[in-house]
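Got a structure for you, written out below as structure tokens; questions coming shortly.
Of the protein chains in this complex, one is absent; all others appear in place.
By written order: A, B and C. Residues from 1 in each chain.
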Amino acid sequence: MSVIYNSMYYIASGGLILIGLYIVLVKTNLIKIVIGLNFIDTGINILLICIGYIRGKTAPIFSDPRIKSTSVVDPVPQALVLTAIVIGVAVLALALSIVIKVYEHNKTLNVTKIKGLKW
Amino acid sequence: MVNPSLLIGIPLAFSFVVPLFGLISKKIEKYIPIVALLINTAISFILIPQVLKKSIVVSIGGWSPPFCINLVVGPLGIFLATLISGVSLLISIYAVAYIKKEPTEKYHMLFLLLVTGAIGIVLTGDIFNLFVFFEILCVSSYALVAYNKDKEGAEAAMKYLIQGSIGSGFILIGIALLYGIFGTLNMADIANKITLANPTFLFISMAFLLTGFGVEAAVFPLNAWLPDAHSSAPSSISAILSGIAIKTGVYGIARMIYTIFNAEGILTFVAFLGLITLLIGEMSAFKQNDIKRLLAYSSIGQIGLVIFALGIATSLGVFAGLFQIVSHALAKALLFLAAGYMIYKVGSKSITSLNGLGKKMPLTSFAFTIGAFSLIGLPPFAGFISKFLIVYAAIQVKKPIFLAFIAIALIATVIEASYFFKIVQNLFFKESKNLKNITETSGYIVIPIIILTISIIVIGIHPQLITGLLKEAASELLGRGGYIAWVLGGS
Amino acid sequence: MIFQLLLIFIMIILAIAASMFKDLVNAVVVSAAVSLIASILFYFLQAPDVAMAEAAIGAGLTTAIFIIAIRKTERYEK
Partner (left out) sequence: MRKIISIIVLVIIAAGFVFTFSQIPFGKDKINVAGYYIERGIKQTGAVNIVTSVVLNYRGFDTLGEVTVLFIAALGLGAVLFIERKLKEGIKDKEDKKRKASLILRTGSRILFPLILLFGAYIFIHGHLTPGGGFQGGAIIASGFLLMYLAFPRKSINKRTSNIIESVSGLVFVGIGLLGLVFSGYFLTNFLPKGVPNTLFSSGIIPIIYIAIGLKVGFELTGIIDDLLGRSR
């Protein structure tokens, strides 16, 4: 059981990253590709939070004076993930605006039909 | 003492100020980048002698490293920061007259933020902060590539964005893995503890980080985005992307390999990759008919040469690589600016349409020729010294494989020479068709072209102006103990 | 713990489903559900700040931006 417990969050994050990469590499629809990028971001965020998690400890907020400084999880990855989430949504919004622009010029979202996007 | 955090704070603050000035008058906003970058260039020149005496480590927030983010202003950092500020200052002067398409105030803000990102990357001493600045650089360049809002621009930006996002995702995975093992994000602290971890683990996390930086540095096989992005952006942006942005990717690679991971084992492989990048870039450039695509492919080639030089890993090799960064930044910025001006006048990007422009636009064509000659490596221009030094350094290694490498590099140079000579010949010796009303105007566009031309010649004739700084920078890269000692104090 | 395992299982299934849907609106809604589950997981991992940010930004605004973009382009993957 403890094997499952220890690995399930890693499976979640690794799985999301791989599914996202699969979507980006294989799918041909531009909006799908952006969804894939979003999954990659979410997966990385889960990975970072997992790294900071310590079993049996609470969130690093000392609003209750009974919480001792030895009983909280690592706050740094949480700060990093906050940054990463905002960066992720910024990139995503810009990506979608460029998708709209590409669509206006080509009238399609299919990568294989857009000359400048074939790879 | 001037605080180096101003180097990042000033362009950032000025870019936030632009819309407020826009309320007063629409005419002021295009001069704001010039003012900001002028201050920046001045600060970085003031800092150079201080840094050469003793490297400056400033903490942001007032705690001692590794407990807070700190800027490490060593010789390498200040050298790159000066180069970035100087070149982007010239490009911002060019942009005053060149950028006509609305919304111009957004262009100028994005440009300043791009420069902020590039300076932040080279100065920061914290690996996650490096990622954040990397995102600033990348996101603003995605937006600027699409700035023309035409078909090519949007498609190129899309391609760049997809590949760049995967690259920055990989960087973040690498950072997460490093944090998981070492519990710290300070680069010097990680470098100090690097021997404690499992080597395979380190190799995998390094692979993630190098792939991420490789996308921005356009190392083969991660360079599919570059020709499109650099050729369809506005010319001033092509200049800064080719001159500055890809160098920050190279800086990231060098910092990872030399300082953090101390990975001597993969250096020959890196040199090999650089060489393939060089050969592919030059061969593709040879086939192009579009002048901006040609210059973009030539950038891939030149960046391959830089990476090759960094892979030699002797002090002379790294020194030559850094010299190549300077000469390529100046020459490529000049070429893109001159080509952009010619395209702007002629109205077509094809090489044949530039035939005979030498008589109509003598100054620009002359500047273009100087830039091309410097890239090829003809004396007495800056490019000659860097190429000569790279070849010399590779011979000095005395490994047979490096001799083979040199042969390939020379072949690439011959290819490069042939296409540049073709263009120069067309410029001056072909008859011009329907180029009647084209004249050169003096003003904002010509000033940076002249300054860049002069600086290429001056550095070519008096390389000792920069060699002192570059030698220190090369020894910073190779001597990682020194870097760790600056930041963490003692050893 | 079973509950978390179940959530992770559903999340992976939904992510795979998002890659299969031909209707992009379905794909976007499903990916919003993935973000929402991620935010619950953040809560279980003792990161309430992040859970809140992910729920507000990842599941809420991102979906709205996607829907607007789909309305401006086309809805079905061809």
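Definition applied: contacts are C-beta pairs under 8 Å (C-beta built on N, C-alpha and C of every residue); 3 or more make two chains touch, one makes a residue touch a chain.
A quick note: this is a predicted structure, and the numbers were derived from the prediction, not measured.
Visitor: Give the labels of the shown chains that the missing chain contacts, considering the complete complex.
Guide: Even though it is not drawn, that chain still touches A, B, C.
Visitor: If I consider the whole complex, including the chain that's not displayed, which of A:L37, A:I100 or A:I114 touches that chain?
Guide: A:I100
Visitor: Of the residues B:V132, B:L222, B:L279 or B:L477, I need the one that contacts the missing chain.
Guide: Missing-chain contact among the listed residues: B:V132.
Visitor: When the complex is taken as a whole, what residues of chain C touch the one chain not shown?
Guide: 47-49, 51-53, 56-57, 60-61, 64-65, 68-69, 72
Visitor: Of the residues in chain A, which ones touch the absent chain?
Guide: Counting over the whole complex, chain A touches the hidden chain at residues 5-7, 9-10, 14, 17-18, 21-22, 25-26, 50-55, 59-63, 65, 69, 72, 74-76, 78-80, 82-83, 85-87, 89-91, 93-94, 96-98, 100-101.
Visitor: For chain B, which positions touch the chain that isn't shown here?
Guide: Residues 3, 5-6, 9, 12-13, 16-20, 23, 58-63, 66-69, 102-103, 106-107, 109-110, 113, 116, 120, 124, 126, 128-129, 132-133, 135-136, 139-140, 142-144, 146-147, 149, 154, 157, 177, 180-186, 189, 197-198, 200-201, 204-205, 207-208 of chain B touch the chain that is not shown.
Methods note: only the chains that are shown with their structure count from here on.
Visitor: I'd like to verify one number: the distance from the centre of chain B to the centre of chain C, where each centre is the average of its C-alpha atoms, in whole angstrom.
Guide: A distance of 38 Å separates the two centres.
Visitor: Using the touch rule from the top of the page, what residues of chain C touch 2 or more other chains?
Guide: Answer for chain C, listing residues that touch two or more other chains: there are none.
Visitor: Taking each residue of chain A in turn, which ones touch at least two of the other chains?
Guide: Residues 99 of chain A touch two or more partner chains.
Visitor: Across the complex, what residues on chain B touch chain A?
Guide: Per the touch definition, chain B meets chain A at residues 128, 132, 135, 139, 142-143, 146, 149-152, 154-159, 161-162, 165-166, 169, 172-173, 175-176, 179-180, 183, 185, 224, 228.
Visitor: Which of the residues in chain C end up touching chain A in this complex?
Guide: Touch list, chain C to chain A: 1, 4-5, 8, 11-12, 15-16, 18-19, 24, 27-28, 31, 34-35, 38, 41-42, 45-50, 53-54, 57-58, 61-62, 65-66, 68-70, 72-74, 77-78.
Visitor: Mind listing the chain A positions that touch chain C in their complex?
Guide: Chain A reaches chain C through residues 4-5, 8-9, 11-12, 15-16, 19-20, 22-23, 27-29, 31-32, 34-36, 38-39, 42, 45-46, 49-50, 52-53, 57-61, 72-73, 78, 81-82, 85-86, 88-89, 92-93, 96-97, 99-100, 103, 108-110.
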